[in-house]
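Removed: one protein chain of the complex. Kept in place: all other protein chains.
This part shows chain A:
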Amino acid sequence: MTDIATQLAATAYQRVIRKRVVVLAALALTSLVAFALDLGSGPSSLGLFDVIGGIFDGNALSSAQRAILWEVRLPQALLAVLVGLALATAGAEMQTILGNPLASPFTLGVSSAASFGAALAIVLGIGIPGVPQNWIISANAFVFSFIAVIVLQSVVRMRGSGTDILVLCGIALFFTFNALVALTQFLASQQALQQLVFWIMGSLSRASWEKVRLLALVVVIALPFAQRAAWPMMALRLGEDRARSLGINIVMLRFMSLLRISILTATAMAFVGTIGFVGLAGPHIARLLIGEDHRFFLPASALTGAIIMSLASVASKSIIPGVLIPIGIVTALIGLPVFFSLIFSRRGLP
């Protein structure tokens, strides 16, 4: 009897796992399609087949087309994917370690801190000495978002591992940095204000190969570590006591996770500006599709983030061909309907 029950359970489990693998594979395929769509779209006549041909045979394209492919489309499309991977992974980890569905780099002040760093550079010209001038905004954004996460981490250390305090502190950071950004906006000249507002709305127009390489490096290092922490994270979802009884060092787990979150978010934000929706909704969409199992949930979140960003990139350059609509606006506008439809379609299910 027991054997049969065990066998049934094992079969059911295998079925669940198989289903999750299928969903994950579907997400991976969708993200590839979205990336291809992004690569193949733009205000010039360069289509997807030209792009693919151009990648393998440089002589197939005119020099202007080569410039469009190598200096515009590829870096922007790759940066979109990487930013999606980074922000959604950071959001997923944050929601788990804080046990709070509203947690994301945006809602807990990390993005506001990045904006403040950028604002200091744009409005007041304050930057880190020695940083080249055209990196000064990115460098400031990076440093300030990093500071925000360090503050969150020190709260964890000071007050033990209470997540409520951490969330409250994050919200306080959000308001503090928002107020500081508003103050710099108030002080800003009309010209600087325009620059700052555009920075805050997020844009892929700042893409370059250097930025792609740097963010790729960060993603390639951070994501496997996040994946390796999937089991203890799952244990944490069962409750802190249970996780502790399984021998997990919760303080360390949280610290390492916040470190990954800070580096992923800070680097992504530094390069493209503030993009709020992906870090919050990416993980939720993934959770609705695949469940809480972190081995699948993390990669699913990352892929969902990449899909959202690629599709947003397509939309941002296609709504008015020639004009770039800031991608931070687009992610929310195209992501929200998907998000709502998923929430409401799940409501009736058991």
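Criterion: a contact is a pair of C-beta atoms (placed from the backbone, for glycine too) under 8 Å apart; a residue touches a chain by one contact, two chains touch by 3 or more; residues count from 1.
The rule is simple: contacts and distances are computed from a predicted model.
Looking at the choices "Ni/Fe-hydrogenase, b-type cytochrome subunit", "Circularly permuted type 2 ATP-grasp protein", "ABC transporter substrate-binding protein" or "Flagellar hook-associated protein FlgL", the name in the UniProt record of the chain not drawn here is "ABC transporter substrate-binding protein".
Only one of the listed residues, A:L27, A:I122, A:I200 or A:L303, touches the absent chain: A:I122. Annotation: of A:A34, A:A88, A:A148 or A:A192, A:A192 touches the absent chain (contact as defined above). Of the options A:L102, A:I150 or A:I320, the residue whose C-beta touches the omitted chain is A:I320. The chain omitted from view is touched by exactly one of A:V72, A:A216 or A:M234, namely A:V72. Although one chain is not displayed, its contacts with chain A can still be listed: residues 42-46, 63-64, 67-68, 71-73, 75, 121-122, 124-127, 132-138, 186-195, 198-199, 203, 205-206, 208-209, 317, 320-324, 326.
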